[in-house]
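Heads up, one of the protein chains got dropped from this complex, but the rest are sitting where they should.
Now for subunit A:
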Amino acid sequence: MADHVLSPNLAVDQEADRILKAQRRRHLVSMVLRYGILAAVGLLMLYPLIWLVGASFKTNSEIFAGAGFIPHEPTTSGYVNGWKTSTPYTFGHFFWNTFLIVIPKIIGTAISCTAVAYGFARFDFPGKKVLFASLIATLLLPNVVTRIPQYLLFRDLGWLDSFLPLWVPSAFAGDAFFVFMLVQFLRAIPRDMEEAARVDGANTWQVLLFIVVPLLTPALISVCLFQFMWTMNDFLGPLIYISSVDKFPVSLALKLSIDTTEAFEWNRILAMSVLTILPALIVFFVAQKYFIEGISAGGVKG
């Protein structure tokens, strides 16, 4: 090296090379750090769920014996015993009840929210501003303040211990979040097709049914999926309104099995917990893009 005469050009090259190397090194460190943090957080997010599934196949004596999730003597006794429950009904009966709550609720939500969102996004009428403001206010209104009079109202209607208190408010577009989401979505869709159809003589119902609804489908799927999750997970609603065991949804049945199962029969409870979250988990993985898009759209455009 010493023999060579360093041309100024070469010095610049070396300097550039050194900076580039430093940059690459910094980039590498940054990447390692990023992946390290993400992997650690990912583990914290997923390991509890993996453990839950694994432990549900363990024997009771093994559940608290180690931190691993792989059962040494895999058993389905938790599922078999848990499924029987301590009531006259099987867990299948409680799943059936859950779907009896969820399905009508989703249908009512989808129909009412579509109509209302269409009204907000495509029409001018007296009081529109006030009504839209009320939608936002409802979005922020804590349920806790309306819950007691709602209960009294449903009691006076004779609806206690039936699914009606859980269905009916949703069928009147009671979930402001969904209306809001659909309005935002509709506002982003150009009106050309609708106007063309109107010129051709279609009335607004036909426009809604044959043009708007097909365009709205992705957003509607998001709405149905979120409503499915929230209703599956809902605990306080059934807790307040459903009192007879034969009408319990799984959330109440799981609580009941905690209260009635012998203290050491852990795998029964874990097995039933796995079953409780299973429908939501399957639906999420089948349709995850609708969740991510739905939540991003509802949040960011707000």
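In the analysis below, a residue touches a chain if its C-beta (ideal position, glycine included) is under 8 Å from a C-beta of that chain, and two chains touch if they have at least 3 such contacts; residues count from 1.
Convention: contacts and distances are computed from a predicted model.
Novice: For the chain not present in this complex, what protein name does its UniProt entry give, out of "Sugar ABC transporter permease", "Thioredoxin family protein", "Butyryl-CoA dehydrogenase" or "Gas vesicle protein"?
Specialist: Per the UniProt record, the undisplayed chain of the complex is "Sugar ABC transporter permease".
Novice: Sort through A:Leu164, A:Met193 or A:Ile277 and give me the one touching the missing partner chain.
Specialist: A:Ile277
Novice: Name, in rising order, the residues on subunit A that touch the hidden chain in the full complex.
Specialist: Residues touching the hidden chain, for subunit A, are 31, 34-35, 37-38, 41-42, 44-46, 48-49, 51-52, 55, 63-64, 66-67, 112, 115-116, 118-120, 122-128, 131, 134-135, 138, 140-153, 168-169, 171-174, 179, 194-195, 198, 204, 208, 229-230, 232-236, 239-240, 251, 254-255, 258, 266, 269-270, 272-274, 276-277, 280-281, 284, 288, 291-292, 295-296, 299-300, 302.
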